[in-house]
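Complex shown without one protein chain; remaining protein chains in place.
And then chain A:
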Amino acid sequence: MSTKLEDIVRDATIEVDAVNKKENRSLYKKREPIFPKRATGQFRRLKWLIMILTLSIYYLVPFIRWDRGPGAPDQAVLIDFPGNRFYFFFIELWPQEVYYITGILIVAALLLFFFTSLFGRVWCGYSCPQTVWTDLFIAVERWVEGDRNARIKLHRAPWSLEKIGKYSLKHTIWLLIGVATGGAWVFYFADAPTLFVELFTLQADMMAYSFVALLTFTTYTLGGLAREQVCIYMCPWPRIQGAMMDEDSLQVTYKLDRGEPRGRAKKAHDDENFGDCIDCKQCVVVCPMGIDIRDGSQLECINCALCIDACDGIMDKMGTPRGLIAYDTDANLARRIAGKAEQFTLLRMRTVLYALAIVFVCAVMGYVLMTRSSLDLNVLRDRNPIFVKLSDGSIRNGYTVKILNKERSVRQFAVSVDGLPVETLKINDIADTSTAPIVEVKPDSLRSVHLFISVNETNLASASEPVNITVTDTENGNSVTYDSVFIGPEKRP
């Protein structure tokens, strides 16, 4: 065991340099490639698990079927632009209900704030698409070219058949993953199985191919070539999240109180002058961001916790307790240095407020969604002309009445008017001249009819009178009322 450890330590001193360490990265410096070593341990296992889970969701969800009856798409999650509908399992949204999406975005943002204030950058470390795909791309690279040392060697070697072969294979696989990513994206916008066949038989829409190409490009560039640069230079989130965190937020931390002064020791505590850190730099070699966690919390650190796994492995070999690098808080670091006991405070003002905000928004969303009507009404009063005088002297106003039937069956609606002594009520193109003419609306559609209301001028109290237009489902009695006005000539005093 100890010889192996010595090997590690010797390797480390030769090759290891945290390329994104502040001192190593001057302005305008060209990017230094990073060759993260394979890590093993509980957090690596968790990351594999989350990768499988999130990628499965992304790639498979479009293929889940959901029966909505005849004539309706049977895809569980579908953004149907031509049909103007958004389908999400049992929910079916019309374009004017896009505020639900806003609600979801607000909840998503609040959840992100909540988890960041509790556990630090868990989003960055585990579930951000950039992290997941980069992780996948690095795994491919490792599979093709070997682990860290082999990759560095290959990188420094002159061009050879082997190098060209390996690099081509790697980039080909990356591109294929990119194509799959773009391919899965377009499935959310059309019937997935149909589009799947169309894509391969070259019968799909040009738009579909364009988006596949676009996402292939972005996936390949961001996940394969740009990698950590996206997090360091492009992403606003590392800059913003400082506002969500405080000294009690968990972050991947090097416990310098325990590790320092770092130095070589073959067994635990065999030299009183050294801390537990043996300076093997395993935390540096596994880091996909190219930093040294021992420099303290840094903007570049995505808290992927791979250095924890690497360090724990070494600590096991050393016979010292695990957790020299661990999820810890700044407050605890200060407490330990001051000789006090560790204490994790999850219940803090900000976490409580974030949680309350989440509950509140979810409750509002849930309420609105549950009480959502399958019937909607819009009334537009004619403005040109404002009113029409008829030959019998009565005043007529016209209204464009739009009835939205959000159900998948034909429905009959009675249109009625109150608030005014109505002389005649007529809907253009509908023979029914009763006081509540029936309008039939096709399934899942909007019908626009023109309603004429005429009132005897002597019955108008003022030039503008309120009028309520109500549509009632003749079958179940559901109704919606729209408040409009009836305008007549100015009353002369």
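For this structure, a couple of remarks:
Everything that follows uses one rule, which is that a contact is a pair of C-beta atoms (placed from the backbone, for glycine too) under 8 Å apart; a residue touches a chain by one contact, two chains touch by 3 or more; residues count from 1.
Convention: contacts and distances are computed from a predicted model.
One chain of this complex is left out of the view, and of "Branched-chain amino acid ABC transporter permease", "Ribulose bisphosphate carboxylase small subunit", "TetR/AcrR family transcriptional regulator" or "Cbb3-type cytochrome c oxidase subunit", the protein name its UniProt record gives is "Cbb3-type cytochrome c oxidase subunit".
Checked against the hidden chain, the listed residues A:Arg38, A:Arg85, A:Lys402 or A:Lys426 yield one contact partner: A:Lys426.
The chain that is not drawn here is touched, among residues A:Tyr100, A:Phe196, A:Tyr209 or A:Phe452, by A:Phe452.
Residues of chain A in contact with the chain left out of this view: 27-28, 382-385, 388-393, 396, 398, 426, 428-429, 450, 452.
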